[in-house]
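Written out below as structure tokens is the structure these notes cover.
Complex shown without one protein chain; remaining protein chains in place.
Should a chain be cited, it is by its letter among A and B, assigned in written order, with residues numbered from 1 in that chain.
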């Protein structure tokens, strides 16, 4: 009976739960799903992390390559983030080039990296004007159940913290770079941006960490990214119904709380990986 | 077809600029022309300083089966850059404009049909996204599509001294440490869309929203004046 109601009237089904201040999966309105993190599981990548938020699964692998810096910015390296939503992760995605959602997510992640200065591109410079690192940060969704932006940011941050770059020296005589894979060092992470996403139901009810179904039924979505100092790195609301100042404030305070929670989780996992080695 | 609500060079608009200067928020000189294209069902060109965007709306028309939504119209937004092919950045702008339009349009009045909004960037001198939003709103109005409210876009930049500059130029954008674009609705003056760059404090965000809401008054007044002028001309 309940299953039939859910299929026939999904919006009414959700409303009947929201009226009682809870959600179909048993969560409260302001409750996030359990987040689990696995770091360094891909040995072919220079840094990797797998994040699970409820069912949503994102894997991020970082590959570092060498390139020439641009003429306009000789002292800077590159960070190239891309989000992929392959047909594997949900039946809503078709094979082929990335769709609008994947492209908008890639741009969002690129903006977050730039705004938060999680990594300064100056740190990626090896030899000014001649050689620099390119960090290809590829985030791939393996299971799409909503809120991929939050999961992508966590996966990216954890993978960056896991990244170990080999030492590169420039040979004085040949001017060719020499790579020493035995001697590796980590990246300097300046900030820890973490996102918190929200959905607006019926123009007024705010829910945290939406699932795919909740996202498709909502009237607006909103992602707030904050760093450890409580500064906002991004307030991303791509349209939808309007939101009052008080609601916005509520979202921001939730986001700062979430930032602390996730940073603690990342530190804990990294620590446990280190002690295990 | 009546055209020209306000041309940038016309004395009408310069009188509006005086209003702008009197208030605390200053916008660059802005103007709009509606129904300037004959092929689309609605069109507009919006100019903010040297930034200029042309918009065309087609529809409601027949929809592709794969994109059909059974209870409302499908809106498609295309942003064409001045040179080159649209890239990931344009796609993100398209998403922002599309979802803002979807929220203000009464799409359920045209189920199983398609609406297409094409935004052609003519020149980018800062505040591009807000100009796109304004052009889009004027074009939708020109097409006579039913809407629950109007919206306008306002861009604010916070420079290194911490001052808030509304409607920044490209040079000002470059020097700023944070850049925010909001879409404000006309009924309750609330934030419909927000897109930011750079890091900023909560207080700065609130200030920028307040400034944008103030600036939106002017734009909505301009919308009202231009529509009034347009319909008073027709016999």
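Following the convention adopted for this analysis, a contact is a pair of C-beta atoms (placed from the backbone, for glycine too) under 8 Å apart; a residue touches a chain by one contact, two chains touch by 3 or more.
In this text, contacts and distances are computed from a predicted model.
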item	value
Candidate names "ubiquitinyl hydrolase 1", "Exosome complex component MTR3", "E2 ubiquitin-conjugating enzyme" or "Vacuolar fusion protein CCZ1 homolog B-like isoform X1"; UniProt protein name, chain not shown	"Exosome complex component MTR3"
Touch partners, limited to displayed chains, of the chain removed from view	A, B
Of A:31, A:84 or A:123, the one touching the omitted chain in the full complex	A:84
Residue, one of A:32, A:103, A:147 or A:162, that touches the chain absent here	A:103
Chain B, residues in touch with the chain not shown (by the definition above)	85-88, 91
Absent chain, residues of chain A that touch it	41-45, 48, 55, 57, 59, 61-68, 70, 78, 80-82, 84, 86-91, 95, 97-98, 103, 106-107, 110, 134, 136, 138, 140, 142-145, 166, 168, 176-179, 181, 212
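Throughout what follows, only the chains that are shown with their structure count from here on.
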item	value
Centroid spacing, where centroids are CA-atom means, of chain A and chain B in whole angstrom	29
Complex contacts: residues of chain B adjacent to chain A	88-89, 91-92, 94-103, 178, 180, 183, 185, 188, 190-202, 205-206, 209
Complex contact set, residues of chain A against chain B	100-101, 103-104, 106-108, 110-111, 114-117, 219-220, 222, 227, 230-245, 248-249, 252
